[in-house]
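Chains shown are a subset, placed as in the full complex.
Letters A, B, C and D name the chains as they come in the text, with residue numbers starting at 1 for each one.
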């Protein structure tokens, strides 16, 4: 072993940390690194600055000069006196129509508003796991409350509906623990029994003179309609989606095949064709005197549509679970429904929430398509009665479309930020 | 069961209308449906149910209207729908008469300098789709051996926007619709409707085939409105006239004589109620689309036969 | 693999083997598709026996264990567990599963439930034990595996060894008469292996019938009363541990032992 | 299986339908099948009674009848005398056309935005983030309408080109951008070798195909050379030559000339017209979907771990090579599957063409034809069948691709 140089070295003192050299800090460095690191980057920076300038310089004066208080476009133009500015007065004047459609009784606007506020409360414990679980009680009651608030009419209807569900839950609680199939079928029978008896008990003209005036569903419109379709269809599609996903995972070829066909079929056609089915075809498939109204038909089709997408998301969640979880459940003697309900689904659903939220955002945006089949949602209101059917506001495209875009942006961006937050949180969660 | 029984049981008439065409059917700022077609629906409701507000208006597009009617979602379709052979025969509907004799026309900006549709060779044409417009247009240009570029647009609002921005040279739909649209323009005077009417567009309410009883009610309600104008019965004097007049036809119409109402399965005063709602045909016309309204349509073909028009209600006897 | 010294005195006196038959496998065959995994397995396990199954990877050890619990179907032959024949009848399967507990290599705890909930879940839903009683029982077994203080944590917060012990406790809560272990320590670090083996030894001392796939030869030597060597889906050799290790008969066994101990 | 050789010892009992794993799944499937069959039967019988009551029938005979309407955008011969079937074909081709164009541009937008979003330039990456968020979070229907409205409002009408005080003018006297569409010069041949224009074009296409093979040969030669010597010869000049020399010669021989668009009557005449509705729909679909693709591209590139880039850099590979040889091949595996589903979304979203008056299949078969014939059920069924075929074919191709690029693991 021949090491020529003696290598022994011991540091005599420890060197304290010193600040980095001046050209490594401060605004200048930030600018140099982030905006002007080389000539391509500098060029891009300048181009984008110019672009931003152009956009802002046209957009800002338009907004700032905006007129908010006139009652028609001509009046607005007079006020503007040739200046470049927006006629936001269409928004103030048609505010209620944009939000609630033109048919909802104007003295009842508080009802959907209240339902909306309640929705925020009801949905909170679902979205944020940290909130007290007791709030879920309100979530359970919410659909019935909201139904009554929005449609009004006799309070018996939501009560009967609620009782039916409660009976189902009770029967399932009593028998489902021992025998899932028995509990499940029993629950359905109980629910229908209560509903049928309840419907018979409600007198014919109960909607007349009810505490809350009855509003038929074709009178719903505006942004409220988008919200309602979005919320209703997404919530209805989750159980259906779960069933489809389980069916697709099942090892019974027939059931699997039917689920696959359904899912692939729905995902293969545009939503608008399904809406055509709802508007021009579906009534042929109901019994001659059923007369299911368009809102319900649209809800059916949209639910089926989003169920297929939800099913695919949940299938991903199911596949992400290790096989060991299924085996452990089996080896403990849990049967299939128990294993699903207690072990598999709670985990799979949690993984799937961000995906489901994405489907929800997509579906919410797609609710605007109902304007094509003559429902007056926000887009339908603008395209139909406001732009096309009124002499006062013919030609205020930018303000109206800008408003619609903004409204959707705020909601969808909010939801997608939530889903990103959730994804981060699920990634760090240790249980 | 017959449609009449359904309507009575429901205590509400379901009436299919346009999604928004000023003057014919459009919701106003308060959300109340207004217009010429709407008035017909209200008259029917008044005749059948005794209350003109017992109507549910169901807006339909060109695509959905026939299904809505065929599947029973609506009882009567009072939307600018042209009476054609195939609709009547092949699609199994029954047109109950004509409430407006229309024809497809063209609107052009005045400064385009066009005075006849035959000068439109090579023009870009905005069409509001959803009725027979595309077919008439194709036929007209083919017959005159000139070419055009169609731009089919779903809603009136988009078609207007295209037309006003100059993306189309001309806008075509039923002349009544053109007038209604022009009425909403900033400067209606800058646009003209060309004299050519390229098609016959008898518009009228229709019902399902095979329910003759209901068809009769709709048909004769419409006829009652027309006859009332001919007979000089107006919303102002109908109450007074219904106590009995010297004119037996008026008496039969208003139910003071004969049992016409009973034959229809209604009561005697059905026509009186229908007329009370918003007056006779002439009054309805004047109020919604007449020359004094923004739509500004002259009676033209839609005048009574006695005035040189085509309106001719069969006798009430 | 490592021959871990088991430090404490092991009390073999309690590990009595009775005459009663706990598991009887005769002429059992199993195929995966056309691949013959288990070939003519014949095995009788008496109550109280502690059997270690060894063999090279892919020899079918796990498959054998899993057949006993109906996690896999066998296609030929007979398996009788505790007097109940394993057929495709769900009733029998349920019965057998509630008699037989199973521990996996990767624990397979339910990560969304606390330790206590993991342990009470099956008693409550399968055995219909009242919740309170189930919890008491769970605490009892958690104490036995020495982690009662973790009861309200989630599995993700525990170390591997602790998780495996919870898994054992979870099986025990179903009061099984037979326990199956499939390489319960092979995913663990050396310190943790000891904790888990200790727990298993304690179980053995209490007279539990155990079938254990493991490569812990120390455990096999000191606790097992029979070692079964499998290769290519067959039982090649079985013997008492001392004999098995010191005096292997078949060539396959010798080769295997030389590999596994020579390292 | 061997269960057959080893029959159940106990006799069949009814309870075994539910308790025996062998029969249980059969039982459930039978129940499910019966339920589905019942509901299909129920719906079907409703349909039949309803149709009968309305006196209608299901028949596709109307397909042969003349359609009677005109279509402005068509890839195959069509006039108002053609049949409804042909109108549907025109629509189907239009759907495929706009979907194809939008897929290409959406990919370009998406890749550019996705890559720029990862740029070190703060402003650019933030701008791209804004683009992505704004477009993703507003319904595509609103975007289509807004973009169509902007196009008609901002671009000059042909009228504006007319007269002495024209407010708009053509670009280089060759291109006209109007709110009815964009007009570009159309090439034609003055002394073609064939009498028909098609023949001459076929000749050009044949030339291009020849160039393509030539270019491939050059690349192969370069690759072989690199394998042999290590140095890759410069191929730019030969490549340019092989692409352009034959083309230029051919053009010269055939006498290439351009037909320029010119304002005649109401419209520009001559040249090639790309219609306004097509442009609006194309652009709206591409920029909307581009936002989604940008996110995929970003995710795909980020999915390639930093270690890969570092390892490649440590081996001395230049950044562009690192991108081409290491990052992209890996990122593409992540990017392509969702990319395909975005392509499908474009195809499906193109059904919103009706709001801009573009004659896709939803507008012809599901729109005017349905209107004119009133054959709702037939038209909607055919419409769904068309989209279904497109998406099934695409996913089939997709599955093959996925199987072929799956990373090999043990």
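Rule of thumb we're sticking to: a residue touches a chain if its C-beta (ideal position, glycine included) is under 8 Å from a C-beta of that chain, and two chains touch if they have at least 3 such contacts.
It should be emphasised that the depicted structure is a prediction, and the values quoted were computed from it without experimental measurement.
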> Given one representative per chain kind, what formula describes the whole complex?
Replying inline: A x1, B x1, C x2, D x1
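Following the convention adopted for this analysis, only the chains that are shown with their structure count from here on.
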> Which number of steps is the smallest that gets you from chain B over to chain C via touching chains?
Replying inline: 2
> Hey, which chain ends up farthest from chain B, C-alpha centres compared?
Replying inline: C
>> By Cα centroids, which chain is closest to the centre of the whole protein?
In response: A
>> So the centre of each chain is just the mean of its C-alpha atoms; given that, what is the distance between chain A and chain D in Å?
In response: 28
> So what's the Cα centroid distance for chain A and chain C, whole Å?
Replying inline: 48
>> Report the inter-centroid distance (CA atoms only) between chain B and chain D in whole Å.
In response: 43
> Taking each residue of chain A in turn, which ones touch at least two of the other chains?
Replying inline: 276, 280-281, 283-284, 286, 288, 372, 383, 397
> So which bits of chain D are touching at least two other chains?
Replying inline: 50, 53, 145, 149, 153, 354-355, 370, 376
>> Quick check of your reading of the touch definition: is the inter-chain graph here a line, ring, star, complete or other?
In response: other
>> According to the definition already given, which pairs of chains are in contact?
In response: A-B, A-C, A-D, B-D, C-D
> In their shared complex, at which residues does chain D touch chain B?
Replying inline: 50, 53-56, 68-72, 80, 145, 148-149, 152-153, 156-160, 179-180, 264-267, 269, 276-277, 354-357, 359, 363, 367-368, 370-372, 374, 376
>> Using the touch definition from the top, list the residues of chain C that touch chain D in their complex.
In response: 29, 31, 73, 75-76, 87-91, 93
>> Quick check on the complex: what are the chain D residues that touch chain A?
In response: 25, 28-29, 32-33, 36, 43, 46-47, 49-51, 53, 116, 119-124, 127, 133-134, 136-142, 145-146, 149, 153, 348-349, 351-352, 354-355, 362, 366, 370, 376-377, 380, 383-384, 387-388, 390-392, 395
